[in-house]
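The complex is shown incomplete by one protein chain, all other protein chains being positioned as in the whole.
For subunit A:
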Amino acid sequence: MVSKTDEAQVNRLENQVDNGGGGAWEYLCLVRKLKLRRSDKVLKHGLSILNDPKKRSSLGPDEWTLYEQVAIAAMDCQCLDVAKDCIKTLQKRFLESKRVGRLEAMLLEAKGSWAEAEKAYTSLLEDNPFDQVIHKRRAAMAKAQGNILGAIEWLNKYLEIFMADHDAWRELAEIYVSLQMYKQAAFCYEELILSQPTNPLYHLAYADVLYTLGGLENIQAAKKYYASTVDLTGGKNTRALLGICLCTSAMGQLTKGRNKEDKESPELQILAATALERDYKQRAPTKLSLLTSTLRSLKL
């Protein structure tokens, strides 16, 4: 998670560097520290340092870190020649390094020669079976080839060992949702909520999955998670507000004809609808009619 102050600092530095104000190295360091993906900028500013022998030599041993960073950014931007040059320089300096080996395998992957990349990753894993980056690359590679089930398999294998890695859980959850395997996705989102209980996005995604699963119990739970999202975001999340309305309407349909003693108080959805209308009035007045007709069709 990138905190707000960090992000502001990155943006300020990026602005400064873009306008030729210097501080490129500080910017690159910060990007690396926060693990941001701003490959185009990293490539541009990193190369400008690397192509200037004076600036480059003033970095000292950090020069090699920069080569690695630029190589990865270049692969992300499909500038494979640049990446190749960087990796070659690193290779000359660090013979038989595992870290350079990883970069080479990534270059193969970026070129699209899957089989060779796979082979390279496998041999790297034999040397160090706990290289998390390589495990993740393998899952990503399977996904890039369209082999979604393979990606799931790799991710599951990875999570068996590194079960506290919530990024992997999130990836798995999104894959499951894309395959409409909602029960599995729900499990992953539960795991994510456990790892970061105050992140409203996980609550929201979990509620979406529960609502899609359907059934009275799930929809009741979904409504609760939409409510928690509303609470955690201070009522600013439109999707959560709409979710509450939808859940209430669905619950109304499911419990139709039954005795109404376990019916919940209707106040929450009335409030949600009012908040929605207010929000639309402020930010998108032209679409207000759409909203009112939708809400009316939900019988609220």
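FYI, a contact is a pair of C-beta atoms (placed from the backbone, for glycine too) under 8 Å apart; a residue touches a chain by one contact, two chains touch by 3 or more; residues count from 1.
Convention: contacts and distances are computed from a predicted model.
J.: For the chain that is missing from this picture, which UniProt protein name fits: "ER membrane protein complex subunit 3", "Actin-related protein 2/3 complex subunit", "18S rRNA biogenesis protein" or "Pseudouridine synthase II N-terminal domain-containing protein"?
T.: Going by UniProt, the chain not displayed is called "ER membrane protein complex subunit 3".
J.: If the hidden chain were put back, which of A:Leu30, A:Met181, A:Leu268 or A:Leu298 would touch it?
T.: Counting the whole complex, the residue in contact with the absent chain is A:Leu268.
J.: Based on the whole complex, identify which of A:Ser113, A:Asn128 or A:Ser178 touches the chain you can't see.
T.: The single option touching the absent chain is A:Asn128.
J.: Among the options A:Met106, A:Ala151, A:Val230 or A:Met251, which residue touches the chain absent from this view?
T.: Counting the whole complex, the residue in contact with the absent chain is A:Val230.
J.: For subunit A, enumerate the residues touching the unshown chain of the complex.
T.: Residues in contact with the chain left out: 128-130, 161-165, 187, 190, 193-195, 197, 221, 223-225, 227-228, 230-231, 234-235, 244, 264, 267-268, 271-272, 274-275, 278.
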